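With one protein chain removed, the remaining protein chains of the complex are shown where they sit.
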Amino acid sequence: MTARKADKKPTWRLTRRKFLKGSAAAAALIAASSATRRVAWSEENTLSYLCWPGHGAPEVVEPFEQANNVKIIPKEYVGGEAMMALINQSDPGTYDVVLSDREYIVMMRDAGLIDEMDPNDYAFDDFWPEFQKMPGHWLNGKLYSVVLDFGYLGVVHNTDVISEKEASSYKVLWDPKLTGKVGQFDWYLPSMGNLSQYNGNKSPFDIDDAAFAKLRDTVFSLKPQVAGYHGIPDIFNALKNGDALAYQGIGDWITILLSAEGYPVTTTIPDEGGIQWTESLSLSTDGKKQDLAKKFIQYLTAPEGQVRVALKSSYWGSIPNKKGWTLMNDIKPNEATILRHRFDQRNVMDEYADGKITLRQLPEQQSIDDWSEVWNEYKNL
Amino acid sequence: MSADRLIAYALRGWFLVALFFIFVPIIINFIYSFSPSRFPTLPLGGFSTGWYELILNEAPVPRAFGNSLKAGVIVAVISTFIGFAAAYTDYRYRFLGKNFYLALALLPPTIPVLILGLVMLMFLSRVSLVGELYSVVLAHVVYCIPFAMALIRLRLAQMNPDLESAAWNLGANSWRAMREVIVPFTLPSIFAALALTMAVSFDEYLIAFFVGGLTETLPVRVLALLQGQVSPRINAIGSVVFTISMSLVILAQILLLTRRSGGRSIAAGGK
Partner (left out) sequence: MADKALTQPTAGTAARNVDGYALFWGLPLALWQLVFFVAPLVFLVVMTFWTVKNFRLTPDFDTVNWVNMFSKGYVIDTYFRTLWYGALGAVVCSVLAFPASYALAFKASPVVQRIGLFMLITPFFTSYLVRIYSWQAVVSDNGVLNNLLGVFGLGPFNILGTLLGTMVGYITLTLPLVILLQFFSLSGVDRNYIEAAQNLGCGRLRTVFLVIIPLAKTGIILAGTFAFILCFGDLVSPTSLGSSKPPTLSILIVDTVKQGNNWPRAAVVALMMVLTLIVVAFTAIFFAYRVKKEKT
C-alpha cells in the first residue's frame, strides 16, 4: 500500500515533514491544527463520495447513513474532465467511492485510481440484461465499475415553438425561428456527439479525420443560432425564461424537472439517434474504508437505493435494476410513468432495443484535446 | 439658486438609482427564497418557507455554515494580527527592501481569486496541506492581510508620531508604549479589520472551493447547490446569511454610536 502510494506520487511532492522543517514560522500552527484535524477525522465516521451534483443529497443517502451510523461527505463536480482533474489533484485515498461517467472508467483504471471489484458482491441478476456486462465497466473480463443510472441525450426543445415532429431531426437547430435561441451545454462531448450523429456518423465518437473536419464545420455553422454556452443552472434559467428554446446534448435529466413544474419543454430523440449517458460507481484504490464503500455501492444499486437515485432532486435518471423498477411502480407510480419505467407500456428499454441509442464515449480516433479545441474555437467565433 | 437645488436633487436621485441597482439582486433573492415552486418566476405563485426548513434540516448546509464561521473567525484573528504588525512596521521603520515588503503586503488582492485558488491548490497539494479547513484558512489569510493592513495603516497615519516617543521619554519601553499608546489608538481600526476580514473570508468561494477539497464552506456549498440542485435553497441560504450579518453589523453600529456619543465632545472640539 505504502509502496504503491509512493510511486504514484510525483517525485516533486515534498513530504509534509520536510516542508514544515523549511518554513519554521508556520510550523507550529499547521502541525497543531493538522494533528487535531486528523484525530477528529478518524473519530468521525465518514465516507467520502466524489459524484455529480445531488448524488450525495440527504434524500438519497440518509437511510444508508442511519443504518450504518456514517456520514456521506460528497464532493460534487460537473463533467467527466472536471472529475478527472479533481481526482488527480487530490491526495490518493481522498475519495472512498467514485461516481463517474462510463467513458472515464478505463482512464481511472489505467491511472491506478480504482480497484477491481468482485461481481458477486453486486446484484447483477436483478439488472436488465443490457446492463449486466456493460462495455466500459468490464475491462479484460474484470469488473471495475457498477452502473448506477443512465439516460438519453438528444434535442431538448420548447414545445410551444418546436413540435416533437420538428425535433425529430437535429436539422431543427438551424431553423430560422431559433436564430439566437439555441443554447449550448458547455461540455464538448455530448454537445458535439449529437451533432456528429446529425452528420450521419453511426458511431459518433469513432470518426475518421475527414468526418471530424466535417463535424468541425457543422459545429461552427451553428454559431449564428447560439444563445450562449451554459452550465446547468444557466440551462434551467434559459429554458424557463425563454432565452434558449432548444439544445442538443442534454435530455430528460433537465426536462423532467422543468415539465413537472409546468414549463413547456421536453426531450426528443431525433431519428439520427441519441446518446446514452451512464453513471457508474467505483471503489477508490487508496480508500481507507473499502468495506463500508462496498456496502454503500450495494445500497445504491439495490431497489430502495435505486429508486432514491432515480428520483433525486438534482436530476432524475433511469435505473438498471429491474427490482428497482418494480418498487418504483409500487410506491411511486406517477414518477414511474414520467420516467417511462412501466413494464406494461413502452418504456426506456424499448428505445434501447430500437438501436437509436449510442453509448457516449471519448473520441476514438482523435484526442480529447482535438475535440475540445474545436469547442473552444467555437465559443470564440 | 433653484438651478443649484435642482442639480442637488438630481445628484441625490442618481445616488438612489445606484443604490437601487445594487439592491435589485438582493431583493429578488429574498423574494425567490419564499417561492413555493422550484423554478420560480415573478410574480410568485404563492408563499412558502419550505426552502428554509430544507436547508436547516439538510446536514451539509449547517455543517458548511459551521466551517465558514470557524474559518472566518480564525482568518480574521490571524490576518488582523499580521496586518497590524505589517502596518506598524511600515509606520515605524525604514529598511532595505521596504518596497518589496509592501508589495508582499498589498499585492494579493490584485490577483484574481480564481488564479489565487488555482495556484494555492497546485502548491498546497504538492506539500500535502490541501483539502482541510486549515487549507482554506492558510489561503484566506494571504488574501485578507492586505485589507487588515490597509485599514490599520490608515488609522496609524492619523496618529501624532510624537505620541509614541513621548511615551518612551516617560520611560516606557517599546512594548509598553505599544500596549498603552499604539493599540488603544488603533483599536477602532483593529475591530474594523476583524469584521472586514471575517466578512471577506465568509463570502469567498473560489479559493475555498479549490483548496478545501471535501471541507465545504458555506459559499462553496452554495456553489455546489447552484451547479447541481438548482432550487430556491440558494436564495434561502443567501437570505439567512444576509440577515444574520446585517444584524451583526447593525448591532456593531449601535454599539459604536453609543460609545462615540460619550466621546463626542473631543471630536467636536477638534472641529
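List of remarks:
Read from first to last, the chains carry the letters A and B; within each, the first residue is number 1.
By our rule, contacts are C-beta pairs under 8 Å (C-beta built on N, C-alpha and C of every residue); 3 or more make two chains touch, one makes a residue touch a chain.
Because the structure is a prediction, the values reported are computed rather than measured.
The chain we do not see here touches A, B in the full complex. Only one residue in the set A:102, A:157, A:216 or A:230 touches the chain that does not appear here, and it is A:230.
Of the candidate positions B:56, B:115 or B:170, contact with the unshown chain belongs to B:115.
Within chain B, the residues in touch with the undisplayed chain are 7-8, 10-12, 14-15, 17-19, 21-26, 28-29, 32, 40-42, 81-83, 85-86, 88-89, 92-97, 101, 104-105, 107-115, 118-120, 122-124, 126, 138-139, 141-142, 145, 149, 161-162, 164-165, 174-175, 199, 203, 205-206, 219, 222-223, 226, 234-235, 237-238, 241-242, 245-246, 249, 253.
In the full complex, chain A contacts the hidden chain through residues 10-12, 23, 25-26, 79, 81-82, 84-85, 88-89, 107, 110-111, 180, 186, 188, 226-231, 233-234, 237-238, 240-243, 368-369, 372, 375-377, 379-381.
Assume only the chains that are shown with their structure count from here on.
Inter-chain spacing, taken between the CA centroids of chain A and chain B, is 36 Å.
Within the complex formed with chain B, the residues of chain A that make contact are 12-16, 19, 26, 30, 33-34, 37, 48, 52-54, 56-58, 71, 73-76, 78, 89-91, 94, 231-233, 236-237, 240-241, 257-258, 261, 263, 313-315.
If you check the complex, the residues on chain B that touch chain A are 37-39, 41, 57-60, 121-122, 125-134, 137-138, 213-214, 224-231.
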